[in-house]
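Every protein chain but one is kept in place in this view of the complex.
Should a chain be cited, it is by its letter among A, B and C, assigned in written order, with residues numbered from 1 in that chain.
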Amino acid sequence: MTQAQANVTDAEPGIAIAGIKDGPPLPEGLVAADLVEVCRQMILVRAMDERIWMMNRQGKVPIAASCQGHEASQLGSLLAAQKDGDCFLFPYYRDLAIKMAAGLTPRQVMLSFMGKEGEPYSGARQFPLQGADLPRRIIQISNVVAAGLTQSVGYALGCKMAGDATVTLCYFGDGATSQGETHEAMNFAAIHKLPVLFICENNKYAISTPQESQMVVSDVAARAEGYGFPGFVIDGLDTIACYEATRQGIEHARKAGPALIEMKVERFMPHTTDDDDRRYRDRDALDAARHYDPVSVFPAQLVERGIVTPEEVDAFREEAQQQVNDATDFADAAAPPDAATIYDHLYVGEGA
Amino acid sequence: MTQAQANVTDAEPGIAIAGIKDGPPLPEGLVAADLVEVCRQMILVRAMDERIWMMNRQGKVPIAASCQGHEASQLGSLLAAQKDGDCFLFPYYRDLAIKMAAGLTPRQVMLSFMGKEGEPYSGARQFPLQGADLPRRIIQISNVVAAGLTQSVGYALGCKMAGDATVTLCYFGDGATSQGETHEAMNFAAIHKLPVLFICENNKYAISTPQESQMVVSDVAARAEGYGFPGFVIDGLDTIACYEATRQGIEHARKAGPALIEMKVERFMPHTTDDDDRRYRDRDALDAARHYDPVSVFPAQLVERGIVTPEEVDAFREEAQQQVNDATDFADAAAPPDAATIYDHLYVGEGA
Amino acid sequence: MAEMTVIEAVRSALREEMERDDRVFVMGEDVGQRGGVFLATQGFIEDFGPQRVMDTPLAEASIMGIALGAAFRGMRPIPEVQFSDFVWPSVNQLIGEAARVHYGTNGALKVPMTVRIPYGGGIRGGLYHSQNVEALFFHTPGLMVVTPSTPYEAKGLLKSAIRDDNPVIFLEHKKTYRLVRGEVPDEEYTLPIGPADIKRAGSDVTVVSYGLAMHYCLAAAATVAEDGISAEVVDLRTLKPLDTATILQSVRKTGKLLVVHEDNVSGGIGAEIAALAANEAFDYLDAPIARLCGPDVPTMPFAQTLEDAYMPSPETIAAEVLRLAAY
Partner (left out) sequence: MAEMTVIEAVRSALREEMERDDRVFVMGEDVGQRGGVFLATQGFIEDFGPQRVMDTPLAEASIMGIALGAAFRGMRPIPEVQFSDFVWPSVNQLIGEAARVHYGTNGALKVPMTVRIPYGGGIRGGLYHSQNVEALFFHTPGLMVVTPSTPYEAKGLLKSAIRDDNPVIFLEHKKTYRLVRGEVPDEEYTLPIGPADIKRAGSDVTVVSYGLAMHYCLAAAATVAEDGISAEVVDLRTLKPLDTATILQSVRKTGKLLVVHEDNVSGGIGAEIAALAANEAFDYLDAPIARLCGPDVPTMPFAQTLEDAYMPSPETIAAEVLRLAAY
């Protein structure tokens, strides 16, 4: 990870994990079991993500944003947060992998996408997995793009005032960088040297709008200098690189204030289930990107390194399918929220 | 003018004009008469500014923002715009010198500050000199800080669409750089390579808030790189430097798209007539800064260079006092707008 | 006459006006290659080019400020807000600036800008893709607010909005986009901004509504007719300026007023209409003025049950009309 490093997604993403082979066996803070667990999660998340999309086509899930292509960045950075042990997360709507790996069960996730009672983030008042999951230290109030950035900075301010050692991780897409509030959030965080880590999952599209129509610079990270804190560019398809960058970022944030990590990722699916990306996306480029799909690459690398066996990977896949089936059946059979609850919790103290 | 040049206000501002002496007699595009005229305007603007403040203390002017300390930046850059001949201006509320030198008479200015009929910008509906002065190609809709930036960018877009060669000049303070819209305006201008020149009159205060509480970086100009266009830092007390920077900036904007010029100026007076800056401003620093008051320095330099005589300068001062007296008497005697006009011009086609 | 949907009518109006006047241009998130998320500008970029069908960065305040600035130069911008829920970051440019430009420059500058905003619920949009935002704009002097309910009105009013020299907030109910079909003249036409339309004449109860809910009112009127109750349905079409004459005339005739809208009841458009009637038709009123509106919760929650609980429906409207008629 080098500051202002050039866009590295042109390079073969697979090579970064070579670090494990060539250098010390595993990056700082990790044991093999951690990687195995990430591998298992990644497979589960993908199975879930695919099923959710299918359920949309069946008319049972009104809307979903897929995280396919973002798994390495999300799970790598989450692993660093979990290892750290004192992080608070402000993810965005594409962060299914983060929200699941943080501890939600597949059943809870499926309840959420189907808008059923027991939905864990908002009681099915909001789009899937939006609201808050406080037991897992996650807040994502809305899907107004970039609205979470100033809130995450405020959270970090609150932590600092309260004397917590917490580092706040704030996730957002390339599209969010155009919003004025992103500027305001970064500037404020810098002035107060707040312990917040900005993580941009740059998939180079805001719905149909390519990066060139969003900014002139090739790296979002280039903006950090204008606020007086460091910005880094990372291969976001490389799980280990994302782990390591986040680990260092958390350390920096706690010691010295904000940093920005830009993870170059791919969005393999249309923007949401409502979108048709054939209107604007080059199929060849997309197909080429799929060669670096973390959900294929990462398990293969672990196998190659001897960290898991192919049989274990197969077992993960099978287990994932079972869990997803179970979750689907469970959520499908679950009741929707009672209409009478519509007034609950409008004000504190009102409602169940 | 060098890109990303360090803050030069620590240096003696007077030296920059030495360029006239040491180098070619006058900077590109200028004749001596231009400087004499700027000298005359500067003296007039200062006399006006002081009178307005006094009239506030007499209860006849409800509110005023003084431009004392900003005259060199405003008149220098305006001169470049006028020499160019095809610029459109979006100034801000502290730009009295721009608005006057662009062609308003002292009488019109005083009508404005006293809120009388014939007020040229808004018909006395707004704070003094806010609204539009289309004959002089000036728009400043409101005093909502930074709201004019996106509008100026939109104006430049409109010019580009219409095939105009116009360059739009957009003025704002250091405080405005914190607003999200400033980020959005600059980013959009960059993407479309619009002919717009951003001019930041950095007086290091937003009311009472010093620059250190507004940003970590020492130069606003450092932000330009993150948008992919050049940023420059200029001694804003040096009229000729401001002229020359703006001249080059206009050229750049027309050829290659946006640029940002940061002019380091001083705010000699409290924020507005409503403010009491003794609560937050170090008097010694302020007194020291007054040694570089452009309204003393610039005439003295012209005298030293033999461009004007001391007698001519005295005559300018006398003439200025006369004009200001006349304007004050005129505006004082003028009628306020008729109350019946309150509904006029709410919608196009309605009202006188 | 051709039958089309509301979104087709919007598209047709935009296309005709862009062909008619090359100062007209659309801008917004994903309006270009994508043709807009609701496909209002589908195929436009091919025909008008990326300059007049401009994809913007994701930054609503600047979309509005830039459109406004372009209007100052004489362009006729049509900024699109992708969903009404995302208009908030831009409202300073609309309420603080655009609405006041003509007034605040004493008539020197005008703002020929039409802000297209898909709004409203009933499409499982949850708290952030369902909002009704009309009350704020309605309360802002200097703006015009238009809320078409059918393809005919969407096309005719949008064309007028684009030709108007004032800033117009053009609110398109998302659920009507594909749901509501109707006849639209083949030849060129416009509809004036302002006049309401009596969509169904009646004598017992006046029902005032707009947008999607207006269709539910028509359905309710048909239902109560079976019980011998004659409801007059007034489709406001334009909220600002409000057609007070048509509303008052109807109320003076029926003596009973029900206002129906999807937006939250407190401080909504219905309050103003009730206040109007309680002042200017007071002596004609035979019953308390009733409102059947969205409840005072943020907006439609995501779950189907909760969304249903939020929305006014033909059934609840019919019940209210019957109650009023019997008063």
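In this text, a residue touches a chain if its C-beta (ideal position, glycine included) is under 8 Å from a C-beta of that chain, and two chains touch if they have at least 3 such contacts.
On a predicted model such as this, the values are computed, not experimentally measured, just so you know.
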item	value
Option from A:131, A:175, A:257 or A:270 whose C-beta touches the chain left out	A:131
Options C:53, C:144, C:213 or C:289, residue touching the unrepresented chain	C:289
Touching residue (missing chain; options C:26, C:91 or C:180)	C:91
Omitted-chain contact residue, chosen from A:97, A:159 or A:327	A:159
On chain C, residues whose C-beta touches the chain left out of the figure	61, 85, 88-89, 91-92, 95-96, 99-100, 103-104, 127-128, 135-136, 138-139, 141-142, 240, 242, 264, 266-272, 274-275, 277-280, 282-283, 285, 287-291, 296-298
Where the missing chain touches chain A, by residue	119, 121-123, 125-126, 130-132, 134, 139, 141-142, 144, 147, 149-159, 161-162, 164, 180-181, 184-185, 187-188, 191, 344-349, 351-352
Chain B, residues in touch with the chain not shown (by the definition above)	62-63, 115-116, 119, 122, 124-127, 130, 142-146, 175-176, 178-181, 206-209, 213-215, 274-275, 279-280, 336-343, 346
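The rule is short, and it goes like this: only the chains that are shown with their structure count from here on.
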item	value
Geometric centre distance via CA averages, chain B-chain A, whole Å	46
For chain B paired with chain C, centre-to-centre distance based on mean C-alpha positions, whole Å	42
Residues of chain C whose C-beta touches two or more other chains	56-57, 59, 61-62, 89
Multi-chain contact residues (two or more partners), chain B	180-181, 184, 187, 191
